Structures are given as structure tokens and as C-alpha cells.
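Every protein chain of the complex appears in place save one, which is left out.
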Amino acid sequence: MSEAMVAHQSHPDDSKSILGFWIYIMTDCVLFASLFAVFAVMRNATFGGPNGHELFSLPFVLAETMLLLTSSFTCGLMVLAGRVRSKQWVMLALGVTFLLGLSFVCLEVSEFRHLVIEGNSWRRSGFLSAYFTLVATHGLHVSIGLLWLVVNGWRIVKRGLGDVTQKRLTLFSLFWHFLDIIWIIIFSMVYLVGVR
Amino acid sequence: MNADKSRAAIAGPLQAYITGFILSIALTLLAYSLTVHHVVAGNAFILVIASLAMIQLAIQLLFFLHLSQESRPRWRLLVFGFMVMVVAILVYGSVWIMNNLNYNMMTPSQLKTFMHQNEGL
Partner (left out) sequence: MFHFASALTGRMNMQAFPRDTITAGGALSMVFALIAIAAFLTYKKRWKWLWKEWLTSLDPKRIGVMYIIVALVMLLRGLGDVLLIRTQQATSVGSSHGILNSDHFQQIFSAHGSIMIFFVAMGLMFGLINLILPLHIGARDVAFPFLNSVAFWLFVAGMALMNLSIIFGEFSAAGWLAYPPLSELQYSPGVGVDYWIWSLQIAGVGSLLSGVNFLTTIFKMRAPGMTMMKMPIFVWSVLCSMLLVVFAFPILTVTLALLYFDRSLGMHFFTSTGGGNPMMYVNLIWAWGHPEVYILVLPAFGIYSEVVATFARKRLFGYKSMVWALGAITFLSFSVWLHHFFTMGAGADVNAFFGIMTMVIAVPTGVKIFNWLFTMYHGRILFATPMLWFMGFIATFTVGGVAGVLMAVPPADFQIHNSLFLVAHFHTMIIGGVVFGYFAGITYWFPKIFGFKLNERLGRYAFWSWLVGFLLAFIPLYILGFMGATRRLDHYSASEGWQGLFIVAGVGVLFVLLGVGFQILQFIVSIIQRKQNIDATGDPWNGRTLEWSAPSPVPFYNFTTIPEVHSRDAFWETKRAKISMPPRYEDITLPKNSPMGIFIAAFAFMVGFGCIWHIVWLIVLGLIGVVITVLVRSADEDTEETTTAAEVKRLDRVARKVAA
């Protein structure tokens, strides 16, 4: 974020927190990279079972992608609303971001449920183990983000929009944008490539 | 209050978000339709999809995460660059190594299947 984006450095702490959180996000990128590496190595380890072509439903995944992408956008709007200290717009954007994110998680859970019921759980093959772990780790991150969002919303209701809260919204938005970026890679390299 | 109350001041960033959002949607739909309509095949397909993903990634880094707008010193950019290097080495290196190992360490029956499929024997 440019320095202008960060509430005019009212607290010198802000740039420290943002850098620290950014570094943490970089570690999360390496975590996902390891999972991607495992998936790449195991992309054909189907052990006689089904592969991506047989399992993935592209329209479903497109819907998930659009939901998450839009929520990333509304999250950006939320931060901007916070910058002008407009409590209503912040809560609106926060709510929309939350609902979109929640829909994403629900769709993903139903996708998993469907696979498990048909006997294609993570136990079926190395490929499926890798697929479930990679996608569920992302989904878990999104879920924790949703919890964080609720906490932020609660804090705004209780204590209003101050500098500290704005900083936390900024940190949240870093997290949320990064999750969408990881999803782009999952969408492209796991689903689109996997389906073929 | 240290907040910037001026609506005008957020016009620039707002524009960035909107542009980034629209571009991301476009790239997503492009990649999707290329897949569904089987426009490209084989390794070229993977390359195209990967490239589209990288472009969308860059767009989101620039428009959503404002990576280019960090004021000096650019620690976030530096750490990001290092991360990209590590990830590239880890992913590419692992795939290279594991392919190499798999090729050299096949069981006799796997070898037979491999030679039949890949070398026409």
C-alpha cells in the first residue's frame, strides 16, 4: 500500500504492522507454494481412480471464482470507506464481503461433500489427497478471514471507526486480496488445467 | 482526526480498484472460455492458462495491493521478490527432481508401461 493509502501515518506503528503482516503473508505464499509443488508432482497419481477431468465441474468453479473476486473488490471498497471514516459504507461493504466469502465457502463445502459421498475422498489416491489439502487449506484461510471480518465488524459497532480499527481493516484487506490471488492460481492450475 | 475526509482523495484508489476488478473478470472469463471451448490443446494450453493467471496476479498485485506505490525503502517489494525466487526454485526444482527420480526409479512393470506408452515399444 502506498503511504498515502495508510491513514497518513497517524501512528508510526502502522507501517511497522503492515510490513510485519506482509512478511507473514509472504510466508503463507511459500506454504501454498509447497502445497502446489506437491499437487504438481501428484497430478497424475490417481491410483486407478478418477482425475480432474472426471471430477471437476467448471461452471461451479467459475461461480466460486466470481464470488471471491467480487468480495476482494468489495473489500477494497471497505478500506476506502474506512479512509473517509464513513461507518455506514464500511459496514455495508463489510457485510457484502462477508456474504460473498461465506457463499464461496458454502459452495466449496458442498463440492467436497459431493466428492466424499461418491467415494472420491482424500483417501482415494495421492492426487485426491493433494487436491483436498490444497483447496481446503485455502478454504480454511478464507474461513478464518470470515471470522476476522466478523470480529472487525463487531469492533466497529462497539467502538466506532478509529485509527486502530482502520489499521486492522487494512491488514485484513491485505490478507483477503492475497487469498484471492492464491485462488486465481488454484482456479487456473488445478481446475482449468486439471479438467483437461 | 487524522482521517482524510476528502472524497476526492480516494478517487484515485477507487479507480484502481474498479479497473483491477474489471480486468480480473475479463481475464477469468477469457481463461474459462478458452478451456471450455477447447481452443488450444496440450502444452500450449497449459502455458496460455498459466500466463493468463500470471497476468491477473500482476494486476491484482498492482491494483489491489498497490505493490508499486510503496515509498522507499521498498521492503515489501524486496521481500516479495525474494519470495517469488524461493517459490520458483521450490516448485520448479521439486517438479524437476521428482520427474527425474520417477523416471530413474520405476519398477519393472512401470517401466514396461512407460516404454509402451512413450517410446512405442
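Here the chain labels run A and B in written order, and each chain numbers its own residues starting at 1.
Definition applied: a contact is a pair of C-beta atoms (placed from the backbone, for glycine too) under 8 Å apart; a residue touches a chain by one contact, two chains touch by 3 or more.
The structure presented is a predicted model; accordingly, all values stated were derived computationally and were not measured.
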| item | value |
| --- | --- |
| Option touching the unshown chain, where B:Leu34, B:Leu61, B:Leu77 or B:Met98 are the choices | B:Met98 |
| Touch with the omitted chain, as defined above, among A:Lys16, A:Lys87 or A:His114 | A:Lys16 |
| Full-complex contact with the absent chain, from B:Leu62, B:Leu77 or B:Leu90 | B:Leu90 |
| Absent chain, residues of chain A that touch it | 15-16, 19-20, 23-24, 26-28, 30-31, 34-35, 37-38, 41-42, 45-47, 122-130, 132-133, 147, 151, 155 |
| Touching residues on chain B - with respect to the absent chain | 73, 75, 79, 82-83, 85-86, 89-90, 93-94, 96-98, 100-105 |
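One rule holds for everything that comes next: only the chains that are shown with their structure count from here on.
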| item | value |
| --- | --- |
| In the complex, chain B residues that touch chain A | 1-7, 9-10, 13-14, 17-18, 20-21, 24-25, 28, 31-32, 35-36, 38, 41, 45-46, 49-50, 52-53, 56-57, 60-61, 64-66, 69-71, 75-76, 79-80, 82-83, 86-87, 90-91, 94-95, 98 |
| Chain A - residues contacting chain B, complex | 1-5, 7-8, 10, 18-19, 22-23, 26, 29-30, 33-34, 36-37, 40-41, 58, 62, 65-66, 69-70, 72-73, 76-77, 80, 83-85, 163, 166, 174, 177-178, 180-181, 184-185, 187-189, 192-193, 195-196 |
